[in-house]
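Complex shown without one protein chain; remaining protein chains in place.
What follows is subunit A.
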């Protein structure tokens, strides 16, 4: 009985968060009705005429719809995989370093880009990969023709994924390093006595020790798969690469805000939410299945 009263306080502490969630996540949900209306700003959501599924029919007739969904998922999945594996390898390598000063220095340097905004990094990247930029100078030094990197639709998704991994891998490494410190050192000592090599220890102790962390991060990433990174793409793209670089969020921004197609933008946004809901449910189920992670 005492315990129950105790728990109530904890529930009370959730209140500010719930209010926030209600105001900024639940209330805006009513905006969804715009997708089913011939939306008129003066009459608003309450007064505009309903048109049923017309907007959705038009949406599916557009070539854009399929490609933006594909782009979003393609870019996001590559980002998740890259952001999972590269920091992991890097963390394992750092872990083998015995020199603390060097280890700390490297750690600090590689996570710095995480704190720069895409507005700044976008400008830097566009310069680096420009026609006269260092990358092209390097290429021409080796006798290759210069490439207009950010004008190539076939390269754009990879540049996006690559630059995102470059920006974030240092920060993600920290999570793995934290997980690595959680492994009982007695295991390594025992293995050493048994004559195990470094490789063996990595394979049989280190990797199994952080397995749950890796799976958890992967699964949580799945729930985020439809957010492929508005800031980044918005700062890097141009009309030449819309076909492979346009993701749902950037497309909705252009259609809705710049071109005043409110209904269409809302409809696409809604479709994104539905798909996102399914993915989050799936990842929650998988997280429970593989790592026994559950909230409720």
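As a convention for this text, a residue touches a chain if its C-beta (ideal position, glycine included) is under 8 Å from a C-beta of that chain, and two chains touch if they have at least 3 such contacts; residues count from 1.
Here is the rule we go by: contacts and distances are computed from a predicted model.
Q: According to its UniProt record, what is the protein name of the omitted chain, chosen from "ABC transmembrane type-1 domain-containing protein", "Pimeloyl-CoA dehydrogenase large subunit", "Carbohydrate ABC transporter substrate-binding protein (CUT1 family)" or "Fe-S oxidoreductase"?
A: Hidden chain, UniProt protein name: "Carbohydrate ABC transporter substrate-binding protein (CUT1 family)".
Q: Out of A:131, A:144, A:203 or A:277, which is the one that touches the chain we can't see?
A: Within the whole complex, the residue contacting the unshown chain is A:131.
Q: I'm checking contacts with the chain that's been left out. Which of A:7, A:207 or A:260 qualifies?
A: Final answer for the missing-chain contact: A:260.
Q: Can you list, in ascending order, the subunit A residues touching the missing chain?
A: For subunit A, the residues touching the absent chain are 40-44, 58, 61-62, 64, 123, 126, 130-132, 146, 148, 150-153, 238-240, 242-243, 255, 257-262.
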